[in-house]
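There's a structure below that I have some questions on.
Removed: one protein chain of the complex. Kept in place: all other protein chains.
For subunit A:
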Amino acid sequence: MTASPEPAKKSISRDMLQGVNLTGQEGNHSLVDQGFTWLVQGVSVSVVVILGWMSWVIFGQARPAIEQFGLGFLWTQNWDVNELVFGALPYIYGTLVSSAIALFIALPIGLAVAIVTSESFLPPWLRSPIAFIVELIAAIPSVIVGLWGIFVLIPFLQPIQQWLFQHFSWIPIFNSEPAGPSMLIAGIILAIMILPTIAAISRDVLIAIPKELRSASASLGATPWETTFRVLLPSAISGILGAAMLGLGRALGETMAVTMVIGNSDQISLSLLDPGNTIPALLANQFAEASDGLHIGALMYLALILFALTLIVNMIAIVMVKFLSANGQS
């Protein structure tokens, strides 16, 4: 047996080392690089600082009201500027209910828009214009939406509100004579305003689903609708939830348009045809005139509650998205 000859060992010569050099300062420590790193770090830290500072200022201003009313503020109903008695419940209720109506209406419509503009249910020349127009709604200033609500939407919906009252007044949520502005209209206005957010994000999520999944589903005999409901929507669920939560966050904080159509009533009513009020709407209406420390404190307390509400919504969204993607859905 002949073993294969041992390759002759060579030592590394000087020539080979020409240009072989792994040390040096260029690149990682250049001034531009370093400066940019600092800049980015500085900006991101300052965002956190500003957020903390804002909460601190609001908290500081809210102090008198917090000390005076305590947590009971959350579930008392009086709001009397002259007597200086304040309770937040009608506004918390109004904020939650109007946003819930908005989400209830905007989620299915937004999803429908996302589906027909991302899949091939419509001819391509119709798809992009629809998507574009829906996204354009986001560009309308909210005062204009509010004006449109007052001059177009309320007159248009008033007969429908009447009809709901006449035929369905046995359902508690339609159990009052509508006067025009109402919780329902505020919800519809909010739905219109958050529709573009939900539609655009859901559409992007659907488009990002690999084409191979669509072919796989079709090759097993599924129709485009079956593919949509059994493969695409389940795969996109975390993104769609994210879109819904973003829309909800926007609805909770929307001020101008809501103030203009909700009727600004301080009564809690189960009926959606009654006027109501929301936290942002009340802040916008009263802040300019508020002079008493306790009044300002109460308004700031409300602002703090709104802040907490949006924070909770966003945290729930993050947890849900994490949970769903951990389940292998995404």
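In the analysis below, contacts are C-beta pairs under 8 Å (C-beta built on N, C-alpha and C of every residue); 3 or more make two chains touch, one makes a residue touch a chain; residues count from 1.
The rule is simple: contacts and distances are computed from a predicted model.
**Student:** The hidden chain: which UniProt name fits, "Phenylacetate-CoA oxygenase", "Pyrroloquinoline quinone biosynthesis protein PqqE", "Phosphate ABC transporter ATP-binding protein" or "Carbon-phosphorus lyase complex subunit PhnI"?
**Tutor:** For the chain not displayed, UniProt's protein name is "Phosphate ABC transporter ATP-binding protein".
**Student:** From the list A:61, A:235 or A:277, pick the residue that touches the absent chain.
**Tutor:** Checking the options A:61, A:235 or A:277, the one contacting the hidden chain is A:235.
**Student:** Who touches the missing chain here, A:19, A:70 or A:210?
**Tutor:** A:210
**Student:** Who touches the missing chain here, A:33, A:67 or A:226?
**Tutor:** Counting the whole complex, the residue in contact with the absent chain is A:226.
**Student:** Would you write out the residues of subunit A that touch the absent chain, in ascending order?
**Tutor:** With respect to the unshown chain, the touching residues of subunit A are 120, 210-223, 226, 230-231, 234-235, 328-330.
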